[in-house]
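Apart from one protein chain that is not included, each protein chain of the complex appears where it belongs.
Chain naming follows the written order as A, B, C and D, and within any one chain the residues start at number 1.
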Amino acid sequence: MIAFLIRRLLQGAMVMLAVAFIAFSMFRFVGDPVTNMLPQDATLEQRAELQERLGLNASLPVQFGNFVTNAVQGNFGVSYRNQRPVSDLIAERLPATLEMVFAAVVMSLVIGIPMGVYTALRRDSWLSHLFQALSLTGISVPTFVTGILLILVFSVWLNWLPSFGRGEVVELGWWSTGLLTVSGVKALIMPVITLSLFQITLIMRLVRAEMLEVLKTDYIRFARARGLTNRVVNFGHALRNTLMPVITITGLQIGALIAFAIITETVFQWPGMGLLFMQAVSFVDIPVMSAYLVMVSLIFVVINTIVDMLYFVVDPRLRVDTGQNKTGA
Amino acid sequence: MNMTQEIYSASATQTRPREDVSDMPSVTPVFRIANLKRHFDVSPPLLNRLLERKERQVVKAVDGVSFDIYRGETFSLVGESGCGKSTIAKLVVGLNDTTSGNIEFEGEDIATHSRQDMDAIRHRLQMIFQDPYASLNPRWRVRNIIAEPLTVFGLLDGQKAIDERVATLLECVGLNAQDGEKYPHEFSGGQRQRISIARALASNPEFIVCDEPTSALDVSVQAQILNLMKDLQREFALTYLFISHDLSVVYHISDRIGVMYLGRLVEVGTKHELFRRPQHPYTRMLLDSIPDLKMTGRARTPVGGEVPSPLDPPSGCAFHPRCPHANARCKREAPRPLHNVERGFVACHAVEEGRLITRA
Amino acid sequence: NTITWADTSDVYSMDPHGQAISPTLAFLHHIYEPLVRYNKDLEIEPALATGWEVIRPDLWRFSLREGVTFHNGNSFDADDVVASIKRATHQDSPIRGNLPAVSDVRKVDDNTVEIQLNGSYPLLLNDLTNVYILDKEWMTEHGTLNPVDPTQGDQSYSTTHTNGTGPFVLDTRRPDAETVLTVNDQWWDEAQHNLTRIEFTPIASDATRVSALLSGQIDMMLGVPLQDVSRLENAPGYRVLETSGLRTIMLALNQTPDSLHEGDLDSNPLRDQRVRKALYQSINMELIRDRLMRGKSRNTALPVAPAVPGYDASLDERFPYDPEAAQQLLAEAGYPNGFTVGLDCPNDRYVSDEEICQAIAAMWARVGIETRVNARNSSNHWQVALNGGSDIWMTGWATLPMLDSFSLLSQILSSPHDSYGAWNPGSYHNPEVDSLIEKIAVAQDEQERLAMISQAFELSQADIPMLPLHQQPLIWAANDNIQIPQTPDGKVRLWYTTVE
Amino acid sequence: MSTTTQRLGNSLYRFIDSDLFYSFRRSPVTIVASVVVVTLILAAILAPWIAPHDPFDVSTLSLLNSELPPAWVSGGDSAFLLGTDGQGRDVLSAILYGARISILVGLASVAFAMVLGVCLGLLAAYVGGAVDATIMRIADIMISFPPILVALLINGVARGVLPPEMQHDAVIFVLILAIGLTTWVQYARTVRGSTLVEKNREYVLAARVIGLRSRAIMARHILPNVVGPILVVATVNLAIAILIEAALSFLGVGMPPTEPSLGTLIRIGNEFLFSGVWWVVIFPSMVLVLLVLSVNLLGDWLRDALNPKLR
């Protein structure tokens, strides 16, 4: 277990380093921040001087070295655009993105799992077919189309929900939450629906497929043969075994959600990390871009590690002996 | 008198053995296997070993096995699951590398052969597998499956020659020449095993390793296959290394038998020797546990205990925890083979010390 | 009375010397004030300075307004002006380029300061409209007397906090989400507005911004997409404000390289005036204005807008749209079958930038010039264009913050040398124009100066160094009950705004 | 000669008689989906011949025709069945050409990812050991990185690295590369999983007994037996690839408006949504959704049909 954890962490560190390097070397190519940072009448010298000051002329390894040393200390420099420490900016945006992603995850689990279970257990009912059809549509409609349509219907036509932003937020220490105000919650609804639609269907389909597999297994047949009630068999046995891969996928999907949040946040002008990133991209705000990437990979690594740890908790086969299960006949 | 003894004496009196040891077809071994070892490293990763203070774990799947196979005979290996039978089979045909020891095929040590050298003799060794469903590529036509050795070894030139040969082979194993156009899933288990055999025969091998060729088949089909194998052996002067855990099948097909326990051979002998006068306590136990039809209602004497984990085999004689005759020496010291019968041996302290009276 | 409004991007910083971005400076004008400011007719009027005199061409004296206090209650005096201008012109100041002529600033007495220039410079007042005055004690207290250079990883108190003299006070700020201002009751000027609170939200997406207005979440928006104008005009309760802006959109032509980047011609046809004219005459600006710009743009023959000093109406006559003539010219120049050329455009910078390029490409195609349109975001666009990587590229020039034709002349029409011609990578070069520009730079007499500007324009117009297209429209929309002046410089001045 | 035709006929019969075809015939939804997919693909391939206008030929565009509504709406022009966009481009033609690009990018990136993933997966599974570990670690990293993000990055790099005059033509390859690089992992994992199972199957052992080299075994024996799962992944990924392309184009880093894909068309049209010019966004969106939905339906059916456990 400890060995496993250490291996995971080492792996995580490797990932982070690789990401940092990729992120970093890439930023040399994404564009020139200088034009954005100077007035239009800037002279050639001003431009050259700014370039020099930005350190864009130093050699790549030197820049990378500086970057990593600083990044390890949580210092990602100052945003060219917002002129504030990137770490502050990220810390400010993190709650917005995480709240949205968290809400989307909860929503996709809360809706996706029961739908998946239902469609697996009642394969031929009309409701199952409906769910199936919905799920296919769900994974076929691009996020941005969903978002645009929601805005059109609920903001412009019906005027029920705000079309952008986070509404009012309440500061709890450094964490700003929109969950405690009515307008905050209202603002959350459409982005979360947009973001989770794909996830709901994904989770539903995954649960359904896994559940169908599990229902075919011998131990489920044997559980039925023992006369256990359907409830116990379906929910006590089948569901629990089904949820194992769901954990992994959900873990991975949190990563995907954070990435997809880029689109959702763009559509809804949600002041989260994705929007920050997109703005940084168009402004060529290099410190913010690198910090975002490193931050996102950090989140992935952390989530994946947690998921792996969860496995130890959930699956007794892993808990007892790690080397043993290889040798089974 | 005990049941088993009854069987032994019965069989001894009822029928004469087909062949006697003395008129064995050949006295030169085709295969000479000496002190063959194959270990698998199944240790957990280094980090785990360091942190959890675990030892390096090695499965000694085959741990110092020596035996000879003579031309034209059927040599069988029996033993419980996991004792290393299949591993030996794979070593013999070169599917696995040896850890140490020699495998001499007609005087050449193939264990140390290079790829090229091995290619030269490969077509003389063939193998038939256990699972008739997994041993044929489901996406290939039977014709191509059987022709594959021919094309790979370059034994025949021209599509026509190959087609003819395939047709002959199919008929040889009791199928129709036209069956070559079909796919494996269109055949029953027994028919598939025939196809396997046809493929094995394609390259005119002298020696065929059969790893439980009938254990996935129904008895009625098993009889067909066993008969076919015997016929083919006669027709093509084949030598078989036959592996099974079914003692009755082994008795039926073999000339000589080796009994394996946890990676070692505990006893080798001609089938009549072995079945009539089993020496090793494990062999006796196995024989006792054969359920027999004609003995309905008889309770078998179950072997006590279970096969120990090959990861952590008992010290000394690996069988000692289950052996009624074990003593301190058995726990301590691994027995050496005692060549007290022709073309066979037994590895047991009790036999060596005369503590165990050979039955019958 | 609260007004909630949205623009396409956020205010970058609260430090008025920490950046040189026009919309940010315009926003900060609500909090901080310069010595002189533009009024709603774009005339310069006294702000923190009540008067000025030119003692020598290179020495100006300003008398300061008395009785002004900063938001924190400190009083405003000459020390603050000196500290602020020093800060703005400091070696590391990002805004240094906005005060190119200032070499020193001195306190004469509590209410008088002198500004020393490094030569004769007629545009000092224009420049000063963008330099805001901060409180010296406050800066000292918070250690932000020196300028803040974000490129050096600097950030300071003043990036997030304010203390100005302006009509509004910063209440709260969440970057990229919301910046709230409340009214400054102690303002020295007489308020012409009736606001108590201003909420500013950046909304980058056009569609979202429009829907936010329509759903009542905001009261006013900048950057109304052209295609939504008619809809907003027809929607009850909304008003569309539009004016022709200062920004002139042009196509710059690269005469530097010996051959074009796109296509495989081994000459540079853009060096031929006839080709340039052919390109000019094959663009149907009327059609672009009527269709793409929905009649909102103002086609122009000059690179500056009418509101910019130096604009000369007599020169503002485009070569007529005439594809036949264009083909004729091409044939004369030796390209009867046209050629292939690249047209690089930003896709996030100007009104309908990409669409204009596409339409022009279609028009050029009809006279035989195959045009490859490369649209990029503006940072990539400029990176390529300013490094000479484009054949023809779209550029826009608003003459801001200077608000004078000199800005354009010195940066675009001057050949590159010293601090001149930074935006002329296409190597347009006319010695007469160059020498005129140098004279304009130091001309003290306004009439003479304007005449020289006209002359420079006229001279360069004949060369066709670039293809002027139009002044792009400034379109805002607001609730009916909001009265707000709109100026061609596109700056929002809420201290002139009333809500009914 | 006759035997080959006979064999062909035989195979055809075998296919028509197969369970796969049977389950296909039994599922009307699947039939409709495949008809849609085939129609769209055909339409895309034949776009240069069937499209009423050539949207890439800018010389035929005229602003005079801009923003015409669909032919059946008053003010519409029968020459422009689905109306025109702001440049006077025929929406129908733009959709046909756009679908062509979307499908091309989808298919090519799937092919690229498939080749890459299958090779790496086979290699990992068959060689094992350090090679396996390395490949799978890289795969882990890749999979933990959402495709959109990676594609954004690759795009950014390509834009920076390529000389400006090449960028225009390179966009489509960059897209293919970006999407391919982010989706190969699934193939690799699937192939590796199946290969690990297959490689210990006895038919592979039998081939090894004959002395067949590893590469030949992989190509001739293992690969044909893992095509089923690969096919399923490929179909699903085709849908995903098309969506990623659309998303990238929507974020403005995909195909340029002069050679629009469906995603680009939606991005452009999106700006017109509130202004009543609905046809420039609705029609491309519908085609995109229809295409992706149909591909997904096919993928779903294929997955179930190829999975004997679910029958």
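Annotations for the structure displayed:
Simple rule for what comes next: a residue touches a chain if its C-beta (ideal position, glycine included) is under 8 Å from a C-beta of that chain, and two chains touch if they have at least 3 such contacts.
Here is the rule we go by: contacts and distances are computed from a predicted model.
One chain of this complex is left out of the view, and of "ABC-type dipeptide transporter", "Hydrogenase expression/formation protein HypE", "Cytochrome c oxidase subunit 1" or "Monovalent cation/H(+) antiporter subunit G", the protein name its UniProt record gives is "ABC-type dipeptide transporter". In the complete complex, the hidden chain is touched by one of B:V307, B:A326 or B:V346, namely B:V307.
Screening B:E80, B:D109, B:D163 or B:E352 against the full complex identifies B:E80 as the residue touching the chain left out.
One of B:M285, B:C330 or B:V351 touches the chain omitted from the figure, and that residue is B:M285.
Residue A:L228 is the one among A:A91, A:L228 or A:V307 that touches the chain not shown.
Against the chain not shown here, subunit B presents residues 7, 10-11, 14-18, 80-81, 171-176, 188-191, 194, 218-224, 226-228, 230-231, 245-249, 251-253, 275, 285-286, 289-303, 306-307.
Annotation for subunit A: contacts to the undisplayed chain at residues 217-230, 232, 236-237, 240-241, 314-317, 320, 325, 329.
As a working rule, only the chains that are shown with their structure count from here on.
For the pair subunit B and subunit C, chains touching both partners: A, D. Among the chain pairings, A-C comes first (most C-beta pairs in contact).
When chain centres are set by their Cα atoms, the one at the greatest distance from subunit B is C. Centres computed as Cα averages put subunit A at a distance of 39 Å from subunit C.
Computed from the mean C-alpha positions, the centre of subunit A lies at a distance of 55 Å from the centre of subunit B. Among the residues of subunit C, those in touch with two or more other chains are 207, 211, 214, 348, 377, 380. For subunit B, no residue reaches two or more other chains under the stated contact definition. Shown are all chain pairs that touch, namely A-B, A-C, A-D, B-D, C-D.
Subunit D contributes residues 137, 140-141, 143-149, 152-153, 156-157, 159-161, 239, 243, 246-247, 250-251, 263, 266, 270, 273-274, 281, 285, 288-289, 292-293, 296-297, 300, 309-310 to its touches with subunit A in the complex. Those residues of subunit D lying in contact with subunit C across their complex are 57-64, 66-67, 86-88, 159, 163-165, 167-168, 252, 256-258, 270-277. Residues 2-4, 6-7, 322-323, 326-327, 329 of subunit A are the ones that touch subunit B when the two sit in their complex.
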